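With one protein chain held back, the other chains of the complex are shown just where they sit.
Chain lettering (A and B) follows the sequence in which the chains are written, and residue indices restart at 1 in each chain.
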Amino acid sequence: MGLYLSELARQTGARLEGDDCLIEGIAEISAAQSGDIAFISNPKYLEHLAGTSASALIIKPEFLDDCPVPALITANPRLAYAKVANLLYPARKRESGISSNAIISATAKVGNSSSVAAGVVIYDNVVIGSNAQIGANCVIEEDVIIGENTRISPNVTVGYGSRIGDGCIIHSGVVLGADGFGFVKEGDSYLKIPQIGNVHIGNDVEIGANTTIDRGALENTVIGHGVKLDNQIQIAHGVTIGDNTVISAACAIAGSTHIGRGCLIGGLVGIVEHLEITDNVMITGRTMVTHSITEPGSYSSSTPMDTTANWRKNSARFRRLDELAKRVTKLEKTNKSAD
Amino acid sequence: MGLYLSELARQTGARLEGDDCLIEGIAEISAAQSGDIAFISNPKYLEHLAGTSASALIIKPEFLDDCPVPALITANPRLAYAKVANLLYPARKRESGISSNAIISATAKVGNSSSVAAGVVIYDNVVIGSNAQIGANCVIEEDVIIGENTRISPNVTVGYGSRIGDGCIIHSGVVLGADGFGFVKEGDSYLKIPQIGNVHIGNDVEIGANTTIDRGALENTVIGHGVKLDNQIQIAHGVTIGDNTVISAACAIAGSTHIGRGCLIGGLVGIVEHLEITDNVMITGRTMVTHSITEPGSYSSSTPMDTTANWRKNSARFRRLDELAKRVTKLEKTNKSAD
Partner (left out) sequence: MGLYLSELARQTGARLEGDDCLIEGIAEISAAQSGDIAFISNPKYLEHLAGTSASALIIKPEFLDDCPVPALITANPRLAYAKVANLLYPARKRESGISSNAIISATAKVGNSSSVAAGVVIYDNVVIGSNAQIGANCVIEEDVIIGENTRISPNVTVGYGSRIGDGCIIHSGVVLGADGFGFVKEGDSYLKIPQIGNVHIGNDVEIGANTTIDRGALENTVIGHGVKLDNQIQIAHGVTIGDNTVISAACAIAGSTHIGRGCLIGGLVGIVEHLEITDNVMITGRTMVTHSITEPGSYSSSTPMDTTANWRKNSARFRRLDELAKRVTKLEKTNKSAD
């Protein structure tokens, strides 16, 4: 029911300025009420400083003089805010124990203090670490290993042989370990290639709702430690993603592409198959990545939004852009010969 | 078992011309058989008028002279058709009652005449209004409120604290209230920001299969009354969508973006975070919206399809478009100085 500001200072490493007080919640600075703590990172919110109703603020040292309430002083208010939020709002945890309405193979092992909800189906030889949570109506197929402190929301499917590390968070509707998409043409039709790899997920990975990660064709599909995947992302067979890479919603990454560490990939990005993306690459939203990226930096594609009327005119010209360029070259030659 | 044309006229407000007859089904005009009613809205289908096998048609007054069968006359045949279809094909309704194979908390309340199917898991303090339907294997977490006459298809997950209005339709695989995607960098890795907002859905909202709507970080994610969302849409934390806005499949809307009322958003549209889209905006398919839109109207991006061979040539020129423009400017200067 709240923590004292001094305690929050101690636990976040921020410096307390002003009187101690009880903090019961967090809020945006414009909406904060008594009992709340808010933070200012972006100077554009400084206008709210004087009139704030928050009981305390998290700010940079340079804003202290203008701060009318007790404050936590830190060089990185957003990080301190996240730490405070984690202290005030610890992750929800279901009571440990196995629901009598879960169906669990006799050969599966569930660790101490773990929770398995109603409707869960767990197959043979599954091993679940301690303090894990398996949400209602999840299905965990054979030979899956799930680490300790990992939380799986309801209605998740984990295919046979998948490994999930410690401290992961997997949201509802996720499908891990469906078959990769591999076929060979035989006459007019297609013959399925068995997908015999697995899915390996590192520690501290978060996977958003309805994201799908396919099992490998031969090799495994591997998600590194600390990777954060938003909702509705598609990761194809044999993809590897390096540690601490962050991928926003609705991206699709095709087979056997390898993405480095510490990358930041915007929403709706597509990456074609068999590419190498080096470490620390940023890719802006909706980019279509069709070549490997060997240098860190920021990459983009797509075209800018316009009114439909303007866009139509410009877009029509795009279909003759090559011709236009040739006409310009011709003009240049004419001009030159006229010199 | 069918309704008389006179009854359909009465209930839709259309004018009956010709003899009354029993109507048992609806069909496209080219496929309609005896007993069916069809409609013509688009003049290009008028060619089917003379030879139709339908027992009746829904048409505009100006087509009456050419109509060989009884007709419902109305200025808006498509709307009358929808009303007729709703009369002939009322929404499917499961028998009311709670399945003995549903797992329901003792503190949850389910309204009169509601139906809760097998495999459903309902947590503490959930309140479900009267005449609602919860499909098989749905999971409804703590403190959710679901309005009356709302129908939820199988395999839906509703996260704790979500509110769903009256008369909503939620299709299978939908995930409401998964955590928003919020992290702060701490060294090389990312610290999760607790997502403490909820999801609030208005009345008469339809949500398509496998669409995901995340809970807010601080504020709530809010979907207005009458909003229609197609399949596989991703709505991030803190998004708000005004009443009666319609969004087609596979769109992704990033965090804290606010969309007005009465907007029409095509399929595969992306909208980046923290934007304001005013009321009555139309956005065509595949547009990437990177700036706020303050004026109603139609907006677009993307480039036109072509043969791959042509597209390659034009697309290569796009990478030097800035240079091309500078070359044109130089030519203009040369020409001017030559005058």
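Just a few scattered comments:
Here is the rule we go by: a residue touches a chain if its C-beta (ideal position, glycine included) is under 8 Å from a C-beta of that chain, and two chains touch if they have at least 3 such contacts.
Given the structure is predicted, the values throughout are model-derived calculations rather than measurements.
Among B:70, B:119 or B:216, the one in contact with the hidden chain is B:119. Subunit B meets the missing chain through residues 26-28, 31, 76, 78-79, 81-83, 85-86, 88-89, 91-92, 99, 101, 117-119, 135-137, 153-155, 169, 171-173, 204, 206, 208-210, 226, 228, 230-232, 243-244, 246, 248-250, 261-262, 267-268, 285-286, 302-309, 311-312, 315-316, 318-322, 324-325, 328, 331-332, 335, 338.
Listed by residue number, the positions of subunit A touching the unshown chain are 103, 119, 121, 137, 139, 141, 155, 157, 159-160, 173, 175, 178-179, 181, 183-186, 188-194, 196, 210, 212, 214, 218-219, 232, 234, 236, 250, 252, 254, 270, 272, 282, 284, 287-291, 297-304, 306, 310, 313-314, 316-318, 320-321, 324, 327-328, 331, 334-335, 338.
We take it that only the chains that are shown with their structure count from here on.
With centres defined as mean CA coordinates, subunit B is found 25 Å away from subunit A.
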